[in-house]
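A single protein chain has been removed from this complex, and every other one stays in its place.
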Amino acid sequence: MLVAVTPFLFSLVRLEYSNIATVGELYLSVIGIILLPNIINIEDIDNIKEVIYIRKTPHIITTILRLAIIIIFMFILISSIILLAKLQQGNFPFWEISLGSFISSLYFGIIGITVVNITKSLPSGYLIPFAYYAFEFSTRGKYTKDFFVFSLLNESFIEKGNLLLIIGGLLIVNLVIIYKRS
Amino acid sequence: MFLSLVFKEIKQQFKSIIFYLFIGIIVLFYITQFLGDVDTEGVSKPIPPDEYREAYGREPYYGYIEEEDPEDQMNLMYSRLIRDANHGSVLQHGFLMSKIVNLSKGQKEFMLDAADKIIKEGHDISNFEADVSYKEFQIIIEKVDERLGGGTYFSEEYNDQVYRQEKTYDQALKDFETMISKDTLSNAYGRLYADYMGIGAGFFPIFLAAFILTRDKRYRMSELIYSREISSYKYVFAKYIALVISVSLVYLAIVTHATILVSSVVKANGYTVDYLAFYKYTFGWLVPTLLFTISMGFVISIIFGNGIVAIPIQFGLWISSLLPLVGDYGLSKFVLRFNTVGSYDIFKESINDILINRILYTVLAIILVGVAGRILSYRRGRQDGIIKKRFKRKSKEDSRTPSLQS
Partner (left out) sequence: MNIEIKGLTKNYGNKTALDNVDLKIDKGMFGLLGPNGAGKTTLMRILTTLVQKTEGDINIQGIDISKKRKIRQMIGYLPQDFAVYPTLTVYEAMDYLALLSNIAPKSKRKKLILDLLEKVNLEDHLKTKVKALSGGMKRRLGIAQALINNPSLLIVDEPTAGLDPEERIRFRNLLRDFSEDRIVILSTHIVEDVEFTCEDLAILKEGQILYKGKSRDLIKQAEGYIWTANLDRKRLNDIRKNHHIISTVSEGDLIKTRFLSDGTPIEESKAVSPSIEDAYMKLVKGV
């Protein structure tokens, strides 16, 4: 729903790199924070987990599936908006912006997931990514340098690679935790 | 008894993980934002231009001062109009960001026409004399902003970026003296502190507040609680006050650190210290923001039955309250900004607005909590949720297999 509102919030016409970077990095990345942390927690409600864990399909498989679906969904959402801007005479490299924003979004989301997994507190899983977001926003990469999340604002894509490494690492850590737990 | 309840809730806060995460974030914010800005080597008295050039090898910069004089404003704006029109683009402020917009032919012409209205053709530009009254001028400029789509420097909101001059050494010195004598450095830094910490206070507490009332539902304790005697208002207010106190304690600890730090710097430079300055600003400036944010968390979570909704709503409100960096103390701002050290004159002018704003938000916060209590009271007697679900399930079963078993 939030995504649908985007075209109305910002005029997506004739955008230059710096503008679309802002939309992607600052706004669309929030999608990751909202969508991802939730899915880990589902089984803890009403103790469904005791029923789920003993079923034939290993829980880890369903988690991976669920994650995959949401992540694909996120990518589609984000790139659609970027596509919309591109189609309206946007002047920027489509894939760079799309992937870049997607990676930022995924990054925040995976952090949220990790927090929920460790603390078992869903609110914390929202708080930390948002705080990270605010931190990066206000310090503009001063402390995170090569891992600056909003690197597209500086027209730089290299950092995204580093972020991907962290995302990958965290994914593995989380899946291991979930696997051990079930 | 009410106090016992409040005390228990406070204890509960201090036992929760997210509370400590919250503390961590606020402290981090404090360190990176405020402490970074405090000049611990010495308070900077403006240096005379020659010394400046010698020391830094460039022209001195003493900051900006607002241009109040109508004639000067018109002059500045006129130059701006011409410059932007010839350059072919303007800066346009949007919701979260600003972008450079290329002007169409029609827009450029409109701007040049407007400029012509201000000074009729043929006039000597070096000796600026407007051909219109100040009021007419304002209308002309507003129309320009409209024509350009709003959010430009020509609008009311952003024209302060145009109406300013660089301070001269004398002006800078004068400001500094005012700051030392009438304002005191403690107060000047106190406002900056309240500015930075206030930002955090306008958003992060929502993560604590939005999940408190829904906790009962999550832990399935609502039946036990709602069937008890306690009034919904007492119940909600106890939780509210407890959270406010818990969070305030955190801010109190931080502000004490800040006071000690800044006071020692100020004293070391030989100026007077106002030990209460930071506390004044924390309670007068910052706490109403806190009260409001927390009350929003309560009320939104009880209306929607879940806490997550409150986060994007508060996020939106928060972003819209963060700009401009100084000066807007209207009623729509629940976070008050003052991102500068000193500027005592601006502060003094706005003090009434500030006071009204803070009182308003405090009252609003309390009303919102009351509303939350009222909604809880209503919902308490209408816990149909689970039963309705059972019914849907049962009717599905009935239509499928008629059975002998009950």
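Each chain gets a letter, A and B, in the order it is written, and its residues are counted from 1.
Note that in this section a residue touches a chain if its C-beta (ideal position, glycine included) is under 8 Å from a C-beta of that chain, and two chains touch if they have at least 3 such contacts.
In this text, all values refer to a predicted model and were calculated from it rather than measured experimentally.
A.B. asks: For the unseen chain, which displayed partners does it touch in the full complex?
C.D. replies: The omitted chain makes contact with B across the full complex.
A.B. asks: In the whole complex, not just what's shown, which of B:31, B:55, B:100 or B:225 touches the removed chain?
C.D. replies: Answering carefully, the residue with contact to the hidden chain is B:225.
A.B. asks: Taking the entire complex into account, which one of B:30, B:235 or B:361 touches the absent chain?
C.D. replies: Considering the complete complex, B:235 is the one touching the chain left out.
A.B. asks: Which residue numbers on chain B touch the omitted chain?
C.D. replies: Touch with the absent chain occurs at residues 1, 4-5, 8, 15, 215, 219-221, 223-231, 235, 380-384, 387-388, 390-391, 394-395, 404, 406.
FYI, only the chains that are shown with their structure count from here on.
A.B. asks: For chain A versus chain B, what separation do you get between their C-alpha means, in angstrom?
C.D. replies: 26
A.B. asks: Per the contact definition, I'd like the list of chain A residues that touch chain B in the complex.
C.D. replies: 2, 9-11, 14-16, 18-19, 22-23, 26-27, 30, 34, 38, 45, 119, 121-124, 126-128, 130-131, 134-135, 138-139, 143
A.B. asks: Any idea which chain B residues touch chain A in the complex?
C.D. replies: 16-18, 21-22, 25, 28-29, 32-33, 94-97, 99-102, 200, 203-204, 207-208, 210-211, 218, 307-308, 311-312, 315
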